[in-house]
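One structure is given below, encoded as C-alpha cells.
Just one protein chain is left out here, and the rest sit where they should.
Should a chain be cited, it is by its letter among A, B, C and D, assigned in written order, with residues numbered from 1 in that chain.
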Amino acid sequence: MMTELLLDLLLVVSLLLTALCALLAQDLFRAVVMFMAFGLLMALAWVRLQAPDIALAEAALGAGLTGVLLLDAVSHFRQSDSGAGSGESS
Amino acid sequence: MKLLLVLIAAVVLTVVLGQTAWQILAQPTPVDLRELVAEAMPDSGVAHPITAVLLNFRSYDTLLEIGVLVVAGMAGLSMRAVAPLEAPAMRTSDTLLQALLRWFVPFLLVLSAYLLWAGSDRSGGAFQAGAVLGATGVLLRLGGVPLDFLRPGLMLRLGLVLGFAVFLLVAVMGAIRGDMFLAYPQEWAGLLIVVIEAALTLSIAMVLVGLFAVAPAQATERDWPSREGKR
Amino acid sequence: MLALLIPGLLFTPLALAVLCLLVNFRIGRLFSWVGIIVQVLVALGLWATVADQGGLYYDLGGWAAPLGIELRVDGLAVTFVLLTAVVASAAALHAGAYLDPRKGYQSYFWPLLWFLWAGLNGVWLAGDLFNLYVGLELISLAAVGLVALGGEAPALRAALRYLYAALLGSLGYLLAVALVYGSYGTLSLSGIAELAADHPPAPLILVLAALGLALKTALFPLHFWLPAAHGIAKSPVSALLSALVVKASFYIMARLWLEMGEQAGSIWLAQGLGALGAAGVVVGSWQAFRQSRLKMVVAYSSVAQIGYLFLLFPLSWGVATTTAELAQQGITLHLISHALAKAAMFLAAGNLILAVGNPQVSALAGVSRFLPFSLFSFGLAAVSLMGLPPSGGFVAKWLLLQASLAAGQWWWIGVLLLGSLLSALYVFRIFRASFLETGSDDPFYHPPRSLEVIPMALAVMAIGLGFVANLPLTVMALPVGGGVP
Amino acid sequence: MTPVQLYVLAGVLLCGLGFAGFLLTSHLLRKLMAFNIMGSGTFLLLVGLAQPNNTPDPVPQALVLTGIVVALAATALALVLMRRWYHLSGRTDLQGGPGD
Partner (left out) sequence: MSFASALPLLTLMTSLVAALVIFMLPEQRQGLRTLLNLTAAVVKLGLVAIMVAGVFRGEDYSISYTLLPGVEFILRADALSVMFAGLSAVLWLFTTIYAVGYLEGAPNRSRFFGFFSLCVASTMGIALAGNLFTFLLFYEMLTLSTYPLVVHRGTRKAVRAGNSYLAYTLTGGVVLLLGVAWLHTLFGDLPFAATGHFQQVDPALHGTLALIFLILITGLAVKSAIFPLHGWLPTAMVAPAPVSALLHAVAVVKAGAFGIVRVVYDIYGIEFAYALGVLEPLGWLAAFTILYGSVRALSQTDLKRRLAFSTVSQVSYIVLGVTLFGPIGTIGGLVHLLHQGVMKITLFFCAGNYAETLGVHRIDELDGAGRRMPLTSIAFTLGAFGMMGAPPLAGFVTKWMLGSGALASGMLWVIPVLVASTLLNAAYFLPILYRLWFATPKGWSQERRWGRLETHSWLLWPPLLTAALTVLLGILASAPFSPLSWAELVAAREYLP
C-alpha cells in the first residue's frame, strides 16, 4: 500500500516536473521531448486511475502523434528559432 | 508586471480549484451512472462499457467530435498550396529510418487492426486504432514515401469524411425507421458499431496524416528575407 | 411530426457538410441552396410546432437522460434555431455571390459553413453539459477555419489569435464541467437543475464557466481577439461570427446561470459580469468610433453590443421573478435583434467595400448619392443597433430599462442610455462620410442586386422585430412540456 | 492520502501550470503545449473527481477520450496555421508582423 502510494507520488512529481520542463526549457526541441515524456507519464497515470482505454489513447494520440507533429513543427522552426521562445515572453 | 499578475492568477486558480476539488471528492454524488451503464450494457450491442458509452449511449457526442476532427482536417486542407507534396525537403535520406520503417510499419498496422477489433469487449477502439494508423502514415511520410492518396483530390476528401458519413447514415437510419436519431435496431447494434468504428479508424488516420502533410515544409531563408532585420 | 423534424434539423447540415466537401464551389453552392430551403423549412416547422404544442425533451439514440444525451427542445431553443436558419441562410446566399469561385480554397467555405450551422443548432438544443462542450468546439474550429480561409497572413494571424482564445475558453468551461460531474455524477442540465436545490453547486463552477465562456463571447477585457477576426474575415463570414457564433457561448453561460445561478451565483459575480459588460459597451463603442476601416468599426461595435448581453446577470440575480423575466426577455430580444442587425451591417459593409474598392471609412464620400440602397440597409440596421425606435433593438432596450428600474439597479440605466449615444457616435460617423458630396460622376462599382437585397432583408427584419416582438417573446418563454413525441 | 486524491491534486497543479504557461509564453508552439498540459490536468480532474474510490466510471472515461481527440484536432489545426503563419511572416508569435 505504502509503496504503491510512493510510486504514485513519484509519478505525480515526475508528471509535474516534465510539464514544468516542457514549459520552461530554453531549447524548443528539448521542450517538445519533455512534452512527449509528459504524455507517456500521463498514460501511466491513466493506468493507475483504472482507465486503460485512456492510457492507450494518451500514448497513441497524446504522446505519440501530438509529439510527432510537434517535433516536425520544431524542425520547421528550428533553424532560426532555437532557444528564443520563452525569452520573448513579456 | 504581466508576469506577476499571471502568476497571482494562476496561484489563485490552483488554490481555489484544489479546495473545490477537495470538497467535491469528499461528498458522494447524488447520481451514479455506473449502475445505469451496467443495466443498459446488455442492450448496447458491445461488451466494453466505454465503447458502449462512446458509440451508443452518448453517440451524439462522438458524432460531433468526429465532426470537429473533419473540420480541423478541412481547415488544414484549405491552407495547402504552399508546400507541394513533392518538396525535396520532405524526402529523407536517413537509411536508419528507412530500415526502421520497413519493420515498424507492418507491426503498427497489425496493432491498429487489433485495437479496433479489441474495442468491442476490452480496452481499445476506433480512436486508438485510428491514432496508430495515423502515426503509421506520419512515419511513412517522414520516411519520404509519397503516399499518393494525400494529393489534393477527391480521394483525400472522401477518406476524410468516410467515417463521419457512415456514422451519419447509421444515425439517420434510426430516424427513418421511426425511431430516435442515432438509435440502432437492437439486434444490429453490435455490427453497426463495428462498421462505424472501422470507418472512423480510417478517417481519423486520414485526418491526422492529412493535417501533417499540409503543414508547410521547412521554410528557406529566401521565404522570409525580413526575418533577420527584426531580430 | 417532431419525430422527423428534429433528426432533419440535425442531419441536413451535417449531410450537406459531407456533400459539399466532395464538390467544387459552384456545385457546393447548388447543394447549399437546397440545404438552405430544407433548413429554413425545418426550423420554421419546429418553431411552429413548439409554439403550438410546447417544448419537449428528445432522447438521442433512444437513451434517456442521465445515461444518454437529451435535446431540450423548448421555446427559447427553437427561437434561436430559427434565428440561425435566417441569418445563416442570408450569409450563405450572400457568400454564394460574394466569394470568388475561381479561388480553389473557397470550395471549403460550404462544408465549414454547414458544420458551423450544425454546431450552432447543436448548442441551442443541447441539454447536456459535455455535449455543449463538443458543440462549442465544433463551432469554434469551423469559425477559425472560415476566418483563415485563403491563408493570407493577416487572416492567419487573426485566426490563430481566435483559435488560441477559443481553446483557452473551452478549457475553462470543461473544467467547470469536470467539477459539475464530480459533484453530481450527471451531465444533464435538467437533472442538475433539479438537484441544485438540495446539493448547492460550488461557486467556482460558475466562475470558471463564466470566465471561459466570457473569453469566447469576447466580453471586455477578453475581447482582444474579436475585432481582428471579425474585421478581417470575408463579410459573410464576419456576419456569421458576429451574429451567431459569439452568441452560442453566451447562450450556454445564460443557461447555466438560469439553472444554477440562484445557488452558485453571488452578487459579486452578477454585478461584476454586468460591470464588465458595461465597460465593454463604453470601450467598444469608443474604439469603434476611432477605427479608420469600415469593417473594424462594425467589429468593435460587436464588442460594445456584446456588453449589453452581460446585463442579464445582475438583472436576474436576487430580484423579483417578474423583473428577472423582463431582463431575460430584454436580453433575448437584444440578442436576436443584434444578430439580425449586425449580420445586415456586415453584409452591407461588404457590399460598400466591394463598391468603393477601399476599406476605409473616409472613402465612402458620395456613396449616399450613388449607392443609396446599400447605405440604406446599413442605416436601417444601424437604427436597431442604436436602439432607436421602431426596431427590435429599441424594444430590447426598453425591456432592459424596465428591468433596471424595477430592480432598482439604476446604474445600468446610465449604461443603456450612454450606450445608445455612443453607438450613434460611430454609426453617424459613417453616414457623415457617405453624405459628403464628391461630384456628379459615379466612380463606383455597382454590386449585383442579389447582393444588395440580402442585407436589406435582414435589416428590415431587425426593424420589423420591433413590431412583432410579442410573438417571439411568448414562444421563447415556453418551457419543456415533457414527454417524447 | 489516496491515489485518487493525489492525481486530482496533480490535475489541479497541471491546470495552474498550463494556465500560467499559456499566458506567459508568446511562442505559439509553447502556448500549444501549455494548452495540452492544462487539458491533461482537466481530464485528470474529470476522471479523478468522478471516481473517488477509484472504481472505474466508464462515462467520464469516455468523455476524456472524446476530449483528447478534440484537443488533438485543435492542436493539429493550430500547428498547420502556425506553420503557415511562420512561412509567410517568419514569426512564431503574434506580437507583430503583417496585419497588426
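Here, a contact is a pair of C-beta atoms (placed from the backbone, for glycine too) under 8 Å apart; a residue touches a chain by one contact, two chains touch by 3 or more.
Model, not experiment: these values are computed from the prediction.
Participant: List the shown chains that the missing chain touches in the full complex.
Facilitator: For the complete complex, the undisplayed chain touches C.
Participant: Can you say which of C:372, C:443 or C:479 touches the chain missing from this structure?
Facilitator: C:372
Participant: Which one, C:54, C:203 or C:390, makes contact with the chain that was left out?
Facilitator: Only one listed residue reaches the unshown chain, and that is C:390.
Participant: Suppose we count only contacts with the excluded chain; which residues of chain C make the list?
Facilitator: The missing chain touches chain C at positions 368-369, 372, 376, 383, 388-390, 394-395, 397-399, 401-402, 405-406, 413, 417, 420-421, 424, 428, 431-432, 435-437, 440, 466-467, 469-470, 473.
FYI, only the chains that are shown with their structure count from here on.
Participant: Could you grab the centroid distance between chain B and chain C? Build each centroid from C-alpha atoms only and quote it in angstrom.
Facilitator: Roughly 29 Å separates the two chain centres.
Participant: Measuring centre to centre with CA averages, how many angstrom lie between chain A and chain D?
Facilitator: Comparing mean C-alpha positions, chain D is 11 Å from chain A.
Participant: Approximately how many whole Å separate the CA-defined centres of chain A and chain C?
Facilitator: Computed value for the inter-centroid distance: 38 Å.
Participant: Two or more other chains touching the same residue: where does that happen in chain C?
Facilitator: Chain C, residues with two or more chain partners: 130, 134, 137, 141, 144-145, 148, 151, 175, 179, 182-183, 185.
Participant: Please list all residues of chain D that touch 2 or more other chains.
Facilitator: Chain D, residues with two or more chain partners: 4, 9, 13, 15, 17, 24, 45, 48-50, 55, 59, 61, 63, 65-66, 68-70, 72-74, 76-77, 79, 81-84, 86, 88-90.
Participant: What residues of chain B sit close enough to touch chain A in their complex?
Facilitator: 2-3, 50, 115, 123-125, 127-128, 131-132, 134-135, 138-139, 142, 208, 211-212, 215-219, 227
Participant: Residues of chain A touching chain D in their complex?
Facilitator: 4-5, 8-9, 12, 15-16, 19-20, 22-23, 28, 31-32, 35, 38, 42, 45-46, 48-51, 53-54, 57-58, 61-62, 65-66, 69-70, 73-74, 76-77, 80-81, 84-86, 88-90
Participant: How about chain A: which of its residues touch chain B in the complex?
Facilitator: 52-53, 55-57, 60-61, 64-65, 68-69, 72-73, 75-76, 79-80, 89-90
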